[in-house]
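One protein chain is absent from this view; the other protein chains keep their places.
Right after this comes chain A.
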Amino acid sequence: MFKDSIGKRSNKVKNIVERGAVKKFAEAIGDTHPLYLDEETGKHSRYKQNIAPPTFPRVFDYGIIEGLNLPNKGLIHGEQIYHYERPLLVGEEIYCYAEVKDYYEKAGKNGSMGFLVLENNGEDINGKAIFTSTSIVIITEAVRKVLTV
């Protein structure tokens, strides 16, 4: 059933790299560098602004992919891949959307394992890519069975 979702994407959602959210996130990962948090340091940096940590895109809203119903439990995060064209600047608007890139199954110890490749994208207002964040999510046979009932 996930195969049918390959190629589907969500509509773009406008997000803002909020100063407060960056602070909370930086604190949660124990990375409270002044380049993330201190306005003066940001201003005097090569970015002329504070930036966000590389795993910050976890907090953005990427919209909803129609027809893709993922359970909120039982998923296993197998891999995560970030690609950046440049760091994210605090205060900027990012247009985000998600796309199902692939789905495949492999035989495993406990039945067949499903691998869903989800790509989250962030662009500037002109549609220029800033980052992609790709997750490979493992969906076990047991979880898939519950979904089809």
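Rule of thumb we're sticking to: a contact is a pair of C-beta atoms (placed from the backbone, for glycine too) under 8 Å apart; a residue touches a chain by one contact, two chains touch by 3 or more; residues count from 1.
What we mean here is this: contacts and distances are computed from a predicted model.
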Among "Dehydratase", "NADPH-dependent glutamate synthase", "Polysulfide reductase" or "Sulfate ABC transporter permease subunit CysW", UniProt-listed name of the chain not shown: "Dehydratase"
Hidden partner interface residues of chain A, rising order: 21, 24-25, 27-31, 33, 35-36, 45-47, 51, 53-55, 58-59, 72-74, 76-84, 86-87
